Structures are given as structure tokens and as C-alpha cells.
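What you see is the complex with one protein chain gone and the rest in place.
And now, chain A:
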Amino acid sequence: MGKNRECAESCIDYLALALVHHYRTQGQGPSLQAALDAVGERTGRQLAERYARDRPPLLDQLEAVKFVCKEFWGEVFRKAVDNLRTNHRGTFVLRDTQFRWLVRLAQNQMPAQVGQPLPAPLSKADLAADFLVLPCALVRGALAQLGWDVAVTADATSLPQVDFTLVIRQQPQR
């Protein structure tokens, strides 16, 4: 990977981490959930607009989701979604088996002070929760820009695999 590319990608990695740490430690102002939701949605919209620029309009629900799985995911999370399932009634599950933003997540086993007991093991899903707010909002913003109002949730119980569930709420506004 070229040095410029590696530098740019590292910047995104660290920015995503720093955003969560920043909002976690803020005493005042918007909560982490509210702030990262807003940032993610806006950014997702702008990115989708940029990546879909030279394509014909995506009129079909499935086409829009497939665009997110391949082109959008490739640009933002640097690989395509591995598995897409749908019930053909507005619910989609996007499975990324090696979600790049969380692939290095590991709990710190260090006790707070020497001699104190080890910290209780936490489930990876709990540890990852804050770090999934931004990705979910990005996906929501992207689909919103393409005209679909969706609710996005993420399931990280088997990290590094993450399942994103999309529920389409209404028909597109044209």
C-alpha cells in the first residue's frame, strides 16, 4: 500500500477512535449517541452523493442496498460486505466478517492498581457498542441520501464479525 494511502487510512482509523473518546469524556454538550448520530448521518449523505455521482439513479430498494454493500462499504470500510440477506419485505442483514474498524478491539486485562484483581471480562458486544454508533449513522445517512428512510442497528456478539440490520421504514420521497 502506498505511503499516502496508508497515511490517509490510518487518519480515518484514529479519527474514528478519537471521536468516541472525545464524546465519552465530555461533561457537557450532546451525548455520544446524539453527536455521533448527527455526524455520521451528515457524512453518510455526503459520501453517498459523491460515490453515486456518476451512476444512473438507483430506483430499486435492493439496488440501493447493494450499492451500499459494495461501492459504499468498499470506500468507507475498505472492503465489501461479505453476505447480504433479506426477507424481501424491507429488512436486510449485512454481514461483514472482518469489520475493519473493530478488528483490533481487545479488552485491557491490566488491573487498575498493582495487586488489585483483574477487571471482570466484558462481552465484546458491550465494548464495541459506542464504536458502532458512527458506522450505523453513516449507513443510515447514505441510504437517506438515496431516498430510503431506514433504521440501522449493529450486532457485534461475534467480533470481528458485525451484522448490520437495516429496516426500511417508508417509501422513497421523490
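Simple rule for what comes next: contacts are C-beta pairs under 8 Å (C-beta built on N, C-alpha and C of every residue); 3 or more make two chains touch, one makes a residue touch a chain; residues count from 1.
Throughout what follows, contacts and distances are computed from a predicted model.
Participant: Going by UniProt, what is the name of the one chain that was not included in the view, given "Palmitoyltransferase", "Two-component response regulator", "Trafficking protein particle complex subunit" or "Aryl-aldehyde dehydrogenase"?
Facilitator: The chain we cannot see is, by its UniProt record, "Trafficking protein particle complex subunit".
Participant: Which of these, A:D13, A:E63, A:D82 or A:D155, touches the one chain of the complex that we don't see?
Facilitator: Reading the full complex, the residue touching the unseen chain is A:D13.
Participant: Using the touch definition from the top, which of A:Y23, A:F131 or A:F164 touches the missing chain?
Facilitator: Answering carefully, the residue with contact to the hidden chain is A:F131.
Participant: Could you list which residues of chain A touch the chain missing from the display?
Facilitator: Listed in rising order, the touching residues are 13-14, 17-18, 20, 25, 102, 104-110, 114, 127-128, 131.
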